[in-house]
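Remarks on the structure that follows.
Here the complex is missing one protein chain, while the rest keep their positions.
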Amino acid sequence: MNVAAKKRFGPLLLIAPAAILIGVFLVLPYLNIVVMSFRMPGQGTPYGPGFTLVNYGKFFSDIFYIQQVANTLWIGFVTTLACLILGYPVAWQLARGNSAFRAMGYGLVLSPLLVGIVIRSYGWTILLGNNGLINRTLMGWGIIDGPLPLMYNALGIVIALVHVFLPFMILPIMSAIQGIDPSLEAAARSLGASKATAFRRITLPLSLPGIQAGSILVFVLSLSAYVTPSLIGGLRVKTMAVTVVDALIDTFQWPFGSALALMLSVTGAIVVVVFGRLTVMKWKA
Amino acid sequence: MSKPFFTVYCLIIYAFLLTPIAVVVIASFNAGAFLTFPPQGLSFRWYVVFFNNEVFMRAIRTSLWIAAVTMVISGIIGTTAAIFYVQYSGRLKEAVRIAMLAPLLLPEVLTAIALLFFVYSIGIGTQTMFGMIIGHVLITLPFVFINVSASMESYDPSWSMAAQSLGAGRFTRFRRIMLPLIKPGVIGGCLFAFIISFDIFTISFMLKNVGTSTLPIQLFDYLRTNFTPEAAAVSTCSIVLTLIVVVISEKMLGLRLHRF
Partner (left out) sequence: MTEVSIEKLTKDYGQGPAVNGISIRIAEGEFISLLGPSGCGKTTTLKMIAGFEDATEGAIRFDGRDVVHVPVEKRDIGMVFQNYALFPHMTVEKNLAFGLEMRKISKAEIRERITKVLDMVQLAGYAERYPRQLSGGQQQRVALARALVIEPKILLLDEPLANLDAKLREEMRVFIRDLQRRVGITTVYVTHDQAEAMTMSDRVVVMFGGRIAQIGTPSDIYERPSNLEVAEFVGQVNIIRGKVGSGTISTPFGNLPAAGAYADGTEIMLALRPEAVELLPVNSGTSGVPAKVRSSYYSGSLVDYRLDLADGATVNVQTFPRTRFADGDEVLIHAPVDRFWPLGPIRGTEA
């Protein structure tokens, strides 16, 4: 190779391994899911020869699956909303609070991310179970007679999911608030706005990009969560992701599992797009 | 909101974030045979049970091994990609960034499913750990990439040019100038990759080869049927391992930052 060619193509060698990895083992496999969803169900094999629409037919003809998608979307929506309400004040404090508190808080928000999701979900089973810490404490204090149903239902799943995904809501909002010039709020105050009004009219709208990013992230993560709903929901409440994984692992229905996964992805994507449209920021364009 | 009220509110949220983890750690010292709270006396008996449980010990070894392999592969691929991204990507910069972050933005469950089908379609299947390691590398790659490219952004290309003008060839420039200067990003990214890989569940669960089990899988399986505090002991050990890695990285990166 001559010098000029070396200069031009040398750098490409740096990106080549990553490009091959992403191209071959991420892009192609995702496209393959779409193909898989049109394959014939197999008899004793993961899939059979030829292509068909039967997998989608099975989805639309069974109210059970549609209901499950609806349930999953609902759980995702409630989780996202709860994360937003719980997380916003924390994000604000991490961005604007006094510095000692900030460093500690930042560490506290990040550290749960370093603990595996199985372990965090396990912690919730200890807390939420019929024989768990919360029920025993409440019964011990005589506030309730029998255990409250906290686990094996949507409520338990939402509580644990909020815990698992809260940092993903806090961090984007925090960086959005950090990016807002504090003098804007000061300017609003100088023009006669109260502290609350300045927040509502200036800081809150300007932090919308962070809210949007955090909400989409948490919503998507909630829809696709497997471990938490599986451990907390048990066999009684299943989200779509759990059903899909079970269909693939336990019963080897690959084409049908693919169709289910795609239906969940498509509905999730529609929700995200509609949400994006509703929260479009004209001043940003 | 008044200030004290606000502070208390934040403290409650922090407590909410930490409680489930703290509960697991405390439960691991339970002397009783069942997971009850508060613990019936303190003891290390479940740790002894755990250390004598060959299934869990093997799972830990497997997890550590996979995390190490993942860290090396991800570290190399992610670092070179980050160097390309910052120094040479030009107009492709945004496209490279999106592609490199894609594994992080796509739901892990979908990626796991996609990879499972794919390794079967191309005839590799799950006879070996190939698919699982590819999955781990995919998931951890963005973390190496983010860390190294952050270091690269503050790397001045004229340092390489100066070294070149002084007679250093391509490899010497990388080894003596660039690598030492982006080391914090590389080490940080690699340790991140290690920790993340150690905790990956869904990818491992779908792509594990027969007879192999990582710690999160083993724990998950165990939790579906058992309720003894042994799982808490296992979890606590896993948390401690992660903590050690974090402390080591702090020490290594901290040391370096004092020098210039």
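For the reader, a short list of remarks on this structure follows.
Note that the chains take the letters A and B in the order they are written out, and that residue 1 is the start of every chain.
Note that in this section a contact is a pair of C-beta atoms (placed from the backbone, for glycine too) under 8 Å apart; a residue touches a chain by one contact, two chains touch by 3 or more.
None of these values were measured; they are calculated from a predicted model.
From the options B:R61, B:K93 or B:R176, the residue with contact to the unseen chain in the full assembly is B:R176. If you put the hidden chain back, the residue from B:L101, B:A150, B:A168 or B:M252 that touches it is B:A168.
In the full complex, chain B makes contact with the omitted chain through residues 156, 158-159, 161-169, 172, 176-177, 180-181, 259-260.
Keep in mind that, in the parts below, only the chains that are shown with their structure count from here on.
Here the spacing of chain A and chain B, counted between their Cα centres, is 18 Å.
Within the complex, the chain B residues that touch chain A are 1, 6-7, 9-10, 13-14, 16-24, 27, 35-37, 76-78, 80-81, 83-85, 87-89, 96, 99-100, 102-103, 106-111, 113-118, 120-121, 134, 137-138, 141, 145, 170, 195, 198-199, 201-202, 205-206, 216, 219-220, 223-224, 231-232, 235, 238-239, 242, 246. For chain A in complex with chain B, the touching residues are 10-15, 17-19, 21-22, 25-26, 28-30, 32-33, 36, 46, 86-87, 89-90, 93, 97, 101, 105, 108-109, 111-112, 114-120, 122-127, 131-133, 136, 160, 163, 166-167, 220-221, 223-227, 230-231, 241, 244-245, 248-249, 254, 257-258, 261, 265.
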